[in-house]
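What follows is a short report on a single structure.
Heads up, one of the protein chains got dropped from this complex, but the rest are sitting where they should.
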Amino acid sequence: MKPNNWAIKPKKLATKLNKLASKMAVALSSCLLSVVVCAADTIKVGVLHSLSGTMAISETTLKDTVLMMVEAQNKKGGLLGKKLEAVVVDPASNWPLFAEKTRELLTKHQVDVIFGCWTSVSRKSVLPVVEELNGLLFYPVQYEGEESSKNVFYTGAAPNQQAIPAVDYLKQELEVERWVLAGTDYVYPRTTNKILEAYLKASGVSEKDIMINYTPFGHSDWQSIVAEIKKFGGAGKKTAVVSTINGDANVPFYKELGNQGIAAEDIPVVAFSVGEEELSGIDTKPLVGHLAAWNYFQSVESAANADFIKQWKAYIKDDKRVTNDPMEATYIGFNLWAAAVEKAGTTAVDTVAKAMIGMTAPNLTGTTAVMNRNHHLSKPVLIGEIQDDGQFEVVWETEWVVPGDAWSDYLPGSRDIVADWVAPIKCGNFNTKTAKCSGQNY
Amino acid sequence: MITGGNIFTVATLRAQTALFVAVLFGVTLYASVCNLLLPQDSVFYVSTYTVTLMGKYLCYALLALAVDVIWGYCGILSLGHGAFFALGGYVMGMYLMRQIGDRGVYGNSELPDFMVFLNWQELPWYWCGLDHFWLAALLVLLVPGLLAFGFGWLAFRSRVAGVYLSIMTQALTYALMLAFFRNEMGFGGNNGLTDFKDILGFDLQADTTRVALMLCSALALGTAYLASRLILASKFGRVILAIRDAEDRARFLGFRTQDYKVWLFVYSALLAALAGALYVPQVGIINPGEFSPLNSIEVVVWVAVGGRGTLYGAVVGALLVNYAKTRFTGVMPEAWLFALGSLFVLVTVCLPKGLAGLLSRLGSRRRRLAAVDA
Amino acid sequence: MLEDLRQLLRRDQVWPFLLEPVPPAIDVSHRMILYVEGLTVSFDGFKALNDLNLYLEDGELRCLIGANGAGKTTLMDVITGKTRPDAGAVFFGQTLNLLERSEADIAALGVGRKFQKPSVFEAQTVYANLELAMKMNKGIWPTLLARLTPEQRDRIDQVLEIVGLDHRRGLAAGALSHGQKQWLEIGMLLIAEPRLLLIDEPVAGMTAQETERTAQLLTSLAGEHTVVVVEHDMEFVRSIAKTVTVLHQGAVLAEGSMAQVQSNPAVVEVYLGDSQ
Partner (left out) sequence: MTLQKRIMQKQILQNTALWAIVLVLIGYVFCRPVYGEGEAVELPALAQQLAGVKLKELPNLVGQLEVAGKTAVVPLFEALLNGDLYYRKVDRLVVIARLSPAGDYQLRDALLVTPLGRAEKKALKKIRISNRVRSGLRDAIARLTLFSDDPTLRRPAVANLFNRLDDDSVALLQSAAARETDTDILATIERALALHTLLVSPDIPAQLQALDKLDGSLEPVVRNRLAALLESTENTGATRDPAVIRKAAAVLHSIHADIEFYEFLETLFFGLSLGSVLLLVATGLAITFGVMGVINMAHGELIMLGAYTTYVVQLLMPDHIGYSLLVAVPAAFLVSAATGIVIERSVIRFLHGRPLETLLATFGISLLLQQTVRSVFSPLNRQVESPSWLSGSLELNAVFSLTYNRLYILVFALLVFVALLLVLKRTSLGLQVRAVAQNREMAKAMGIRTDWVDALTFGLGSGIAGIAGVALSQLTNVGPNLGQAYIIDSFMVVVFGGVGNLWGTLVGSFSLGIVNKFLEPATGAVLANILVLVFIILFIQKRPRGLFPQRGRAGQS
């Protein structure tokens, strides 16, 4: 046994395995072959989504989306006269592994851009590495905000692009007076609910009309909590549930709601983590009428969306597959990046990042997405009602696009902080009171 | 061959230990020198990525060693050693968090970022004092050590053994995982602790710091290996083996076996905690996922693959499996899980002594053949 | 739980693992070394021992016989601390209450036990087995730092010779034959220098020759040690026993010399009842 083997030898083996894998995994085939074939002079696109482990359910789709976009771009002739080459790694839903794989992408494969991450914790794990090695990360999922990094572009929704419009809708259109904020116990629901609580109190809702509840990941026994919600909702005022319940816990939650006789007309549930893909694994009959707030729904009728759905179904070779909001965020992010590279004429991170600001790209709902100075997008907000075919019927939408706010105005800690990556501020967390850019040492 | 690995002559053991230490330090020092002194385009250059990876593997190897000490030598199968590893890591993580000071995104020198945006007003008491490295270093060992002592004292005194003990250790780490997931606990919930800046004033992103941390891990592993070797070669070690093979007999000979088990368990937990504390600054994050029972079971598999009951087997197993994991998850994630699953089954059914057992069997056959030839 | 914690934190006691074990002296001023009185043990309603009384004289060799389930092994379990009785008392000498002590303590007091099924440390050498059994401080630190003194080496050599395993000293105990394991276990008892030896079926699986040697060994032990032998082999019992105790349904049925016992009508009825 010579332990130093691990550091040097198995180059050949890896190449062989690469070839083998490309034969095996149908979805990966074209791209991985290109990894092997195209040795030099390509623009490398890193894909950092979990393909195994608990997050594989959600993230595999995004990996496929990026690969589809890369393929489409190559058909259009690539970028700057070069072909794009996707480098796919699997961080296996393991957070430290996300950091390790990022380092691998940036140092070993020297990718020009990374599309990746889903959970907040994975992004937090990757962040120091991306900043250290000056990479470029596009993050396509709605999140809790409270962050703006020089090296990250956030194409998902910030809380003010999802949670606050949803609450406004419930207040104004459904005249909700009593609120249940139910979430899985992690940072996104915690922050979102903190923001919503402050927002509701600021608009005159009293403490006793707000109920906050947290449950663990994958919670499956919802009997007591649903009974409590039912009791809370039986007090004579219109009640709604704002749900930041994550992933797997949703199915048993909705089932229990249905069985305990809580229909959408009585106590509507508006969810921020339930999209078309999640619904495709659920018997949606008991869910009909419940709501979700996103920046995109598959059911939106626009030419761009129709094309996108067609392209997706053709790429994935499955007519039943659906599209969802994080896919749109990936789509926008990719197009913005491609446009910025064209504009900058290089893939150098600093130049591209500069070109990104103010860059626009059409989104799939018929309007235009703009990358703001705080590295967040301006997007429209849509509220949809779940239908029995697993799709959403849009019942409300904002009149204009809403700019994403990195630092919430409703949290005491971040009220005075703004992100602005254009000179003279050039800072992700600029404190307007002290006029200082705290923490980050750029 | 009755039960391999235990009836080594003193000479083979010495040779084995010397070889292990030589290889360990040879490789790590070589990598350090090549990383720091050679230019990046040199053929012999070792990238920082590789150095960090090596550091991580060495921590895993130390964790595997910890599990092997109690499982291979005392027959206590702990499915919760990840708990001690993670606790050690959390203490270190808390120290690193305190080192950030006012360089966090909110510029709050009193509170870590995650406490600021969840509206914590002041630092919880259990965070106090952790800005001092030596106190943190003490707590790295003290916290998991006390937990191991408390758990072991209760469990071994009431003679919870075998499968029951395994399931209880699993419950322990599972309960801790759930607890650390709770944001009210003040450990950052699901996100855990991250965004570390420096350790003892050295920038964590610097190549030299990374190399130093990797060398520290190697040193820790080497020391732990030697210490374990000494302990197990003493009469104490023979009592431990005696307890593994016939606990009742040992008890009727006058040994308070529960005390022996408790102290060995604590020793093993300390090794695991040390591994965790070294792991965190190198990977840059610690979160409740490390408490997951699955992780702990995986560690047991590294040991099984390498060969339990031989210290070098545990180390080799940890390195091999993790290396394979790094290689293959990138290339074919699906096949990897199939491979890992089959590895479990094949090793337990066909290679109960792991690779080390295979080696020693081959070795003894060669010796026998040689004897015949002569 | 709380009570345990309180016990743990008692100021007037040093934690047992920190304590240097000093075996208390055994008071045999009334010539008796073991008192067993009113012992009752039940498993799920079945009385394995039923108000059993037994007294052993210091230095005697006593045989216990009785049918399966008569309570012989259970009695040994109680004396060595493995099983807690429902009622009764067990005293070692005049003063030492064995029921308050753990197995390890009882062993340290000088009660050795050989199991029905030979129980040795199979992964270790014969020599190491004896070394482990050697009488010495069995605390954690002393064990960690222990080195064999020349006297101890001599003692091991001596015992190896007595049990006839001299030429097997380097062999793993697991490689020994069944009989040799029995001998090794007896050797382990000897080297621990106990006052009282409890020996469960020592000659099971032994050849006639080996049995004879065992008989010799056991008789030679009596006097210096007190020996209790449980055995089914009546020939063997007859060859070694001065006093025999017959157990039946968890209680003493008869006691006396082999001849007395054999002519006792109660014993005859129990053993031969069916055939009459």
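Order of writing sets the labels: A, B and C. Residues in every chain begin at 1.
In this text, a residue touches a chain if its C-beta (ideal position, glycine included) is under 8 Å from a C-beta of that chain, and two chains touch if they have at least 3 such contacts.
This is a predicted model, so every value here is computed, not measured.
Touching the missing chain, out of B:Asp131, B:Asp207 or B:Glu334, is residue B:Glu334.
Among B:Ile167, B:Cys216, B:Ile231 or B:Ala324, only B:Ile167 touches the chain left out of the display. Of A:Glu132, A:Glu393 or A:Asp416, it is A:Glu393 that touches the chain left out of the display.
Interface note for the absent chain: among A:Ala198, A:Met211 or A:Ile282, the touching residue is A:Ile282. The chain not shown here touches subunit A at positions 54, 56-57, 60, 174-175, 185, 213-216, 218-221, 223-225, 227-228, 233-238, 248, 251-252, 255-256, 258-268, 277, 280-283, 285-286, 288-289, 385, 387-388, 393, 395.
Taking the complete complex into account, residues 77, 79, 151, 154-155, 157-164, 166-168, 170-172, 174-175, 178-179, 181-182, 293-294, 297, 300-301, 304, 334, 337-338, 340-345, 347-349, 352 of subunit B touch the chain not shown.
The definition used in the following text is that only the chains that are shown with their structure count from here on.
Among the remaining chains, those touching subunit A and also subunit C are B. The innermost chain, defined by the distance from its C-alpha mean to the mean of all protein C-alpha atoms, is B. Relative to subunit C, the chain whose mean Cα position lies farthest away is A.
Top contact pair of chains, counted by C-beta pairs, is A-B. Inter-chain spacing, taken between the CA centroids of subunit A and subunit C, is 71 Å.
The distance from the centre of subunit A to the centre of subunit B, each centre being the mean of the chain's C-alpha atoms, comes to 34 Å. Taking each chain's centre as the mean of its C-alpha atoms, subunit B lies 42 Å from subunit C. Those residues of subunit C in touch with two or more other chains do not exist in this structure. Taken in their complex, subunit B has these residues touching subunit A: 23-24, 26-27, 30-31, 46-50, 52-54, 56-57, 100, 102-108, 114, 116-119, 178, 181-183, 189-192, 194-196, 205, 283-285, 287, 289, 316, 319, 323, 326-337. Every residue of subunit A that touches subunit B in the complex is listed here, in rising order: 1-4, 6-7, 10, 13-14, 17-18, 20-21, 24-25, 51-52, 56, 88-90, 92, 94-97, 99-101, 103-104, 107-108, 119-121, 124-125, 127-129, 132, 146-147, 185-187, 190-191, 194, 214, 216-217, 411-414, 417, 428-429, 431, 434, 436, 438-441. Taken in their complex, subunit B has these residues touching subunit C: 2-3, 6-7, 231, 234-236, 238-239, 241-242, 244-246, 248-257, 259-260, 263.
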